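The following block contains the structure, expressed as structure tokens.
Here the complex is missing one protein chain, while the rest keep their positions.
Note that the chains take the letters A, B and C in the order they are written out, and that residue 1 is the start of every chain.
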Amino acid sequence: MTTETKFSVALFGAGRIGHVHAKNIADHQLTQLKYVIDPNQTAAQQLARTYGAQVVTEEKALEDATVDAIVVASATPTHADLLERGLLANKAVFCEKPIDLSISRVNDCLSAVLGASAPLFLGFNRRFDPAVAEMKRRITAGEIGDLELVTVVSKDPGALPIEYLKVSGGMFRDMTIHDFDMARFILGEEIVSVTAMASTLTDESIMKIGDIDTAVVTMQTATGRIAVITNSRRASFGYDQRVEAHGSGGTLRTENVAISNLVQETEAGVRREKPQFFFLDRYQQSYRNEWDHFVRVLAGQENPSPTGEDGRRALLLAEAAYASWKSNKVAYVDYELEAAQ
Amino acid sequence: MTTETKFSVALFGAGRIGHVHAKNIADHQLTQLKYVIDPNQTAAQQLARTYGAQVVTEEKALEDATVDAIVVASATPTHADLLERGLLANKAVFCEKPIDLSISRVNDCLSAVLGASAPLFLGFNRRFDPAVAEMKRRITAGEIGDLELVTVVSKDPGALPIEYLKVSGGMFRDMTIHDFDMARFILGEEIVSVTAMASTLTDESIMKIGDIDTAVVTMQTATGRIAVITNSRRASFGYDQRVEAHGSGGTLRTENVAISNLVQETEAGVRREKPQFFFLDRYQQSYRNEWDHFVRVLAGQENPSPTGEDGRRALLLAEAAYASWKSNKVAYVDYELEAAQ
Amino acid sequence: MTTETKFSVALFGAGRIGHVHAKNIADHQLTQLKYVIDPNQTAAQQLARTYGAQVVTEEKALEDATVDAIVVASATPTHADLLERGLLANKAVFCEKPIDLSISRVNDCLSAVLGASAPLFLGFNRRFDPAVAEMKRRITAGEIGDLELVTVVSKDPGALPIEYLKVSGGMFRDMTIHDFDMARFILGEEIVSVTAMASTLTDESIMKIGDIDTAVVTMQTATGRIAVITNSRRASFGYDQRVEAHGSGGTLRTENVAISNLVQETEAGVRREKPQFFFLDRYQQSYRNEWDHFVRVLAGQENPSPTGEDGRRALLLAEAAYASWKSNKVAYVDYELEAAQ
Partner (left out) sequence: MTTETKFSVALFGAGRIGHVHAKNIADHQLTQLKYVIDPNQTAAQQLARTYGAQVVTEEKALEDATVDAIVVASATPTHADLLERGLLANKAVFCEKPIDLSISRVNDCLSAVLGASAPLFLGFNRRFDPAVAEMKRRITAGEIGDLELVTVVSKDPGALPIEYLKVSGGMFRDMTIHDFDMARFILGEEIVSVTAMASTLTDESIMKIGDIDTAVVTMQTATGRIAVITNSRRASFGYDQRVEAHGSGGTLRTENVAISNLVQETEAGVRREKPQFFFLDRYQQSYRNEWDHFVRVLAGQENPSPTGEDGRRALLLAEAAYASWKSNKVAYVDYELEAAQ
């Protein structure tokens, strides 16, 4: 019988998304969950027990030389700090988005780890959706010729609690951030200018905290490619997540994933099932594929993608969207790390 | 046996779109094609003979008191003049879009006919597409709650001859004009601000004449509703024409109409037929329904819709789109007829 | 100006299907409707007037040497007689299905016209549906390899009046006849054996007249290809008409044609429009394409297909289905014209 070598992983955060990663770590043949760290001891214990892991302190996890990688799935304000400490401790880092809601904190953080030799992966999981990944592969293979237009439709299934929204950083930083990354990923060329129109239509309490819930953001690259994002905080029928790429030779688009493929035909019409409602159901496979990629990064077979820099650039686009929205003008994006500091 | 009374129609223009209207006039139980007028005598004769009509001069047609209605399907520069003369001769006017490519000419024209008692209908035929008409009916009936976002995708199946484009007035006035009308129709509330991003990506010769071929236009109403139009002059796979309305209670969207409902499943994938390629095929039913509406206008059963004023407002949106594109700022729209003069 | 030569057509039958053919005859550049013949003089006059035709007697129409073709769209019991007289008068014959409900009458009729030089076309219009015609073209081109299984789903949108059903010849002869022809057309190989299971489920009055309303018929060719027909007299949601061909290299299938391509997504699900309900709407294009084919037959450019013999063979399959259903055994089909007499 052969000895199996597995990468040892410490997981920070035993909440909803922590559970997703814990299961994927345990299910993967090449990784094992060694430590769970969470200020909520009960949650940490419960998750650790399910997968045969130990509950330890942050310090213990980061000092343990046998830990190969850390997964940062804790509260947003802790991300940048853990990311820095993990990389400086020479551990591969899988960090949930965002690095931070403040662009200056993100700039500082990424400057601090510029020389780190361990890899940093940022969890924009939607790139790993099978349909999106295959779309990107076909665009790269030239199957729709020269890319010209990218359309991202992204609507949440329903209003989030106002307490969550208050600390979310605002819709562009909290929700559209995924779509900015998607636009960058599909375009394959850097965005130079951004315009945004936004409204608050779904809930008066969102207006009271100065946030928005409905928006269209349009972006352009240096060669004139255009991307457009359509957002709403509330699609009453389910999670509405579609991407469309239009090129000189055709288009590629993803459709929503239905709860099941049942069709009912009656006098009332032809009724199909609604899209999946909950993002953890909808992107279950994406989270799994994302972990597969990270394991190949650990094995030295692939470079991490998206990286921390991708996270920073998506946040810069969110900043530009706010700037355009507030000034009623096109906003231009400067990606220089120093310039931004 | 009863005597059938039919409305007598004079058709200006024996070109492609003239043929469409001639057939619909002839097919309708309550209308007959009496006159065909076209500087190209051969074309006029051929079309007239097919439907038992006569070829006459403009003057003859406009002076004949038995003519109930005129259809203006001639070259664009003649529209405003014929529209004016027709209404002043007390004939109902069915005018193909646009009234004119110049907003000042349109303003003058509509000012001149302000007191006319005969009805004026403007041929934005897409409002009469069965799916679009039913979408509008359901929105009005409240089936998707409060409307929040309207998305119009509109892509031509292929590049038009550069000679056509040179005199087209530019993409926003020639092509997007349909989408501006669609956005206004579906929104049901006036647009107050417009932003546009545009590029020339499909053909260098379009760049040489200073025109664009790819654009995203975003618009907002006073209550914050947002509409977005995505345009390309070239969708290699067919005519791409979709509308989507998102409301507090759900969405309504139209899908492209395929050549046929044949599906082929092989190792290469599941292949369906392409969308219909040619706008006269795609909107055949719309032209028919549009004529049905115009006959009900003639019979005093309905008011014309869209009207000349709808045509003017769509053109104002095109002007605003150009203003935004050139200034990199949001452009605000002023609909006052006097103010615009 | 050139002289247009058009084929002169006499139309027998001014009912519902007569109207369809009259319009297609008039719309076609190469045909003109000369005569309308119908025992109902009012119906005949009305139809004739619409298209500038004359109402005449059967004799007049058949004796007029300038008549190139007759269309038999009269009551079923008159078909065989008119078909015979037309062909013997050397006129091309377009005959609506069926030639007759009695196989012996069909045999006699086709024997009587065996030597006729004028072409005989039988109106199984579904072969001319764009999706079906393209399916056949691709099968013939080998796009799904060797054909193995053909599935025909055919359901009427709703119960027909019992008075109609009483004289219909029974479901297999009246309704399934179309599907037998479809199975033969798609298979491209003669059927040798038939089994049928049938029930009366939709309406007790159908049971009282000894007819059926629900059935599955399975057929096999000499090389083992299998075709299966699924029938119901009542699909509450619309006209359900699908064909599927399975081969060694893949499948081809047609889907129902929806009233429009509107989609509504709400908490209640994703609702699409129902299939078209009425066969004259659903098969409008098929009737048009069928007439185009018949004109090419008149012009000597194509051989008629389907022919009278195709009509006879479809009826033989209906006879076999009855035989199998009544005997609870496989029924074998003998196509010999003499043998059948």
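To be clear about the criterion, contacts are C-beta pairs under 8 Å (C-beta built on N, C-alpha and C of every residue); 3 or more make two chains touch, one makes a residue touch a chain.
A quick note: this is a predicted structure, and the numbers were derived from the prediction, not measured.
**Q** Which residue, C:228, C:323 or C:337, contacts the hidden chain when the whole complex is considered?
**A** Counting the whole complex, the residue in contact with the absent chain is C:228.
**Q** Looking at A:39, A:77 or A:130, which makes contact with the chain not pictured?
**A** Hidden-chain contact among the options goes to A:130.
**Q** From the list B:138, B:166, B:274 or B:329, which touches the chain that is not on show?
**A** Only one of B:138, B:166, B:274 or B:329 touches the chain omitted from view, namely B:274.
**Q** On subunit A, where is the contact patch with the chain that was removed from view?
**A** Here the touching residues of subunit A are 1, 45, 129-131, 134-135, 138, 143-144, 249-257, 259-267, 273.
**Q** List the residues of subunit C that touch the chain left out of this view.
**A** On the subunit C side, contact with the omitted chain comes from 145-146, 148-149, 151, 153, 155, 193, 195, 197-202, 214-216, 218-220, 224-226, 228, 230, 232, 234-237, 240, 246, 248-251, 328-330.
**Q** Which subunit B residues would touch the chain omitted from the figure, given the whole complex?
**A** Within subunit B, the residues that touch the unshown chain are 235-238, 240, 258, 265-275.
Note that in this section only the chains that are shown with their structure count from here on.
**Q** Ranking chain pairs by how many C-beta pairs touch, which one is first?
**A** Highest contact count among chain pairs: A-B.
**Q** With chain centres taken as the means of their Cα atoms, state the distance from subunit A to subunit C in Å.
**A** Chain centres of subunit A and subunit C, defined by C-alpha means, are spaced 57 Å apart.
**Q** Among the residues of subunit A, which ones contact at least 2 other chains?
**A** If we look for residues of subunit A contacting two or more partner chains, we find 235-237.
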